[in-house]
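What you see is the complex with one protein chain gone and the rest in place.
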Amino acid sequence: MYNFDFEKPSTIADAVAALGAEEAQALGGGQTLIPTLKQRLASPSKLVSLKGISEMQGVCIADDGAVCIGGATCHADVAGSSDVFAGLAGLAGGIGDPAVRARGTIGGSLANNDPAACYPAGALGCGATIMTNSREIAADDYFEGMFTTALEEGEIVTEVRFPVPEGSNYQKFEQPASRFALVGVFVAKFADGVRVAVTGASEEGVFRWTEAEAALSANFSADAIADLKLGSDGMIADLHGTSEYRAHLVGVLTRRAVAAAA
Amino acid sequence: MPKDHGIGASPKRREDVRFLSGTGNYTDDINVSGQAYVHFLRSDVAHGRITSINTEAAAAMPGVLKIFTGADFEGVGGIPCGWQVTDRHGEPMQEPAHPVLAQGKVRYVGDQIAAVVAETLEQARDAAEAIEVDLEELPAVVDMKAALADGATKVHDDLTSNLCYDWGFVEENKPAVDAAFEAAAHVTTLELRNNRLVANPMEPRVAIGDFNRGTGDSTLYTTSQNPHVIRLLMGAFVLGIPEHKLRVVAPDVGGGFGTKIFHYAEEAFCTFAAKALNRAVKWTSTRSEAFISDAHGRDHVTKIELALDAENNFTAIRTDTHANMGAYLSTFAPSVPTWLHGTLMAGNYKTPLIYVNVKAVFTNTVPVDAYRGAGRPEATYQLERVIDKAARELGVDPIALRRQNFITEFPYATPVAVEYDTGDYHGTMDALEKIADFSGFEARRKESEARGKLRGLGVNCYIEACGIAPSNLVGQLGARAGLYESATVRVNATGGLVVMTGSHSHGQGHETSFPQVIAEMIGIDESMVEIEHGDTDKAPMGMGTYGSRSLAVGGSAMVRATEKIIAKTKKIAAHLLEAAEADIELKDGTFSVAGTDKSVAWGDVTLAAYVPHNYPLEDIEPGLEETAFYDPANFTYPSGAYACEVEVDPETGKVTIEAFSAADDFGNVVNPMIVDGQVHGGIGQGIGQALLENAAYDENGQLLSASYMDYAMPRASDVPFYSVDHSSQTPCTHNPLGVKGCGEAGAIGSPPAVVNAVVDALQSGGHKVDHVDMPVSPSRVWAAMNA
Partner (left out) sequence: MSQVTMTVNGKQMSGDAEGRTLLSQFLRETLGLTGTHVGCDTSQCGACVVHVDGVAVKSCTMLAMEADGADVSTIEGQAAADGTLNALQQAFQDHHGLQCGFCTPGMIMSAADLLKANPKPTEAEVRHHLEGNICRCTGYHNIVKAIMAASGQDVSSIAAE
């Protein structure tokens, strides 16, 4: 690792100020960033830990019924809130392993936007709002492709607001080595329609499978998409699966998620 | 009732106490006063010519002590190969030079170009980034068959081609084998790949070189399975240090599985640099570095043909294998696809005619050498897959086909040069049928089908040659070392014993099981026996631990040394009891005179040896310490029958292991608990090979699975509880303990059972799939189902 300074502010304002330094970078749980630093693939001058900011911790319910998750809330805490939002708790409980879930944060995951991460599917699938220190960003506007988001330099994900669907489920097919999603599908049924978000599959990162959404909005059952096939163009092909295989898995997992959510 | 001590008992492991409380002493836990750190600058291209290396700026960076390049190693020896194979035409294999640091060319991603020694590791890494290397990239040779094509780029310019050797075995049998295929009633052919693996002991390799200018002594602390072998290879062939000026210590070692047998450049570098700098130099591999610097395993591509007569008797086997050597010859690499593979092609069957052809090939990849089983898993996989395929083609029960062809009379001389001393293949298959509940399989299959899953049952047998190895025989086969083992048994005055063994324990539990043998022989408590290993200054010259040899060879040496001790103590006891030596009996730690009530305790006799006031000094020396070297008369031949049940999800292709059963014949068993554990671990690795693990290169020679992010290690959730049984015991006839070895069986026996089960499951679902290459990943299974 290249060396860096370390700061652990206790307020968002102090964190924003600390991130104003040249080449400063926010540190959530570090479960992706620290391995990246070990490979010397990044060289921040300063890491600003967000873990000490109490206003960014925890799960609560807003007046409009939305579930609000502080940006520095670890996966284990979300996984433990199944009484609040079972679909999302199930997703969080399947990320990495227990020790990773004890450190990794929702804000870190969404800021990184790994194309095989789970949270982007949950956020996009629910049509969540990503709250930052300076603005609110709709999930549909937030994800801009692999490892790319609408966040500006130094902008912090302080909270994520999830409208709670009537029914939802996340199905993850694990890449056997990393245990990231080879493909993951989040299905959310709202009163006004169904959203289907897919991670792990596309070279463009998380995306909505709009054909499936249309079919499921008309008829929320696995049968409604039994014959629907996703094309393999633009799907990731690697050691663990061809693009055709990934496209196929999207269909299988979507059906399973619908069956589990119905 | 199970025994509570001695041979056949399962005492708790004494080494566990330190491992469970965090007080083990692994190599990276050792820090030598004033040590510096080395970071290796490794090639990130598979093949290239180094046109220049400029270290000037890097050398001036903070903390840098010295930057070494190939030029610093001119006149220093290269890393030696320990086995010379002779090809079909009587010519020796092609053997390239293997420098400690690259000389003019890099030949794989990971090849070490330069080494930076600095005060801290981060300073060494910083400086390595500042080294300017001008490299002319050359085409990479990755695919073995392409490597042998006319005009292929050569990995080594000074060799005639990329062919290391073209080995035929048994060459004289070839015409008869070909004739048998002409006459066959049925021929089954299968082409398959034995996937390249990375051994991945959980402890990465570490080396610390140290030098004492005052005495001129060098010390190497290293993560090795065989410190004496490293001392000999590095001292004699690389650095020119005589054994008496070089100490090699392999303390607690966190797993080996073969990959810590070999002598590596990093060991030689640290020892060399410590002397050059007069400072200890430490290297700790990261896991990512391990993927591109630890020798890999397997990587065979084979076409196997099985000939049968009209009654389904096996009449001949013919194989054609390409075996990857990687870019250089690692220590035992040439022996793996030849003498550890071709000699096992008879398996458990009385096939009269066998011909094995192996072409060993240089490629721009990490060197390939022994990994748990080494050659024997490759043989077993081919044979047991082709037999399964033959049974399906012939419409016969695969177990019945195997039973029909079992060898039943021993000793049995195979057509591939080995002689099995004992075995009972029907016995292990009978034991398997009991523990695997074959009769309930159809009901379990129906239950799986009701849940939309396909269920398959796969069975296979295996035999291995281990207890490596008779020195005179392996010498004829090209080994450049003997393969005996040693033990010194030191009895202290108050009766306790210390055994210094040339074997090395890196998980096998020798500190617990070896005392069980001595306790049984003398009739004393196991707590009176301590095992020392892993330090060339303590133990006599030994060859270390691999090839399931520790108890069969190392244990036998310990038995021989203990027999010498017992003979001497009987002489002393006879003197003390004023009786004839022939009348002295040793039982339960007491010497008595047959037919009398006269006796003397073990401790009184050992005390007399060191306080020889009343002692036959005219006949024997005082003291009680004996050494024995044991060279085995033959290999040992453990065997067994394994069964795997899988479920396949037809929608995703995902395979889950529902049950795994293993019935082994290891001969006599000293510690059943440890033996079971060895089998469990082997099965875990075999399932890993069959379902998950794959060291894959792209066409440019980049390793695609170069960390745990892409190399899938088996986790707890990937495997079930295993059913294991070793009740079928035909003791080895030629070692004093009647033991055969159990370390590799699980890894050898399990992959074909898994793949046989997957094929069975797919066929039960109506899919015309007769083979899926390992690892049988969901993607591959799905593709096979939808081909």
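Letters A and B mark the chains in the order given here, with residues in each chain numbered from 1 onward.
Just so it is clear, a residue touches a chain if its C-beta (ideal position, glycine included) is under 8 Å from a C-beta of that chain, and two chains touch if they have at least 3 such contacts.
Small disclaimer: the values here were computed from a predicted structure and weren't measured.
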Out of all the chains shown, which come into contact with the hidden one?
-> A, B
Per the whole complex, from B:R490, B:H506, B:H533 or B:K654 the residue touching the absent chain is B:H506
Contact with the hidden chain, among B:Y26, B:F237 or B:Y610, goes to B:Y26
Contact with the hidden chain, among A:D5, A:E23 or A:D140, goes to A:D5
Per the definition of touch given earlier, which of B:N200, B:S503 or B:S556 contacts the omitted chain?
-> B:N200
Can you name the residues of chain A that touch the chain not displayed here?
-> 1-6, 8, 27, 30-31, 34-35, 37-39, 46-47, 49, 51, 76, 96-100, 102-103, 177-179
Name, in rising order, the residues on chain B that touch the hidden chain in the full complex.
-> 12-13, 15-24, 26, 28-29, 122, 200-204, 252-255, 257, 286-288, 435, 506-509, 673-674, 676-677, 680-685, 687, 707-709, 713-717, 719, 721-725, 746
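FYI, only the chains that are shown with their structure count from here on.
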Expressed in whole Å, how far the mean CA point of chain A lies from that of chain B is 43
Would you pull the chain A residues touching chain B in the complex into a rising list?
-> 1, 3, 38-40, 173, 176-178, 238-242, 245, 248-249, 252
Under the touch definition given earlier, write down the residues of chain B that touch chain A in their complex.
-> 122, 125, 129, 286, 288, 651-654, 691-692, 694, 696, 704-705, 708-713, 718, 777-779, 782-783
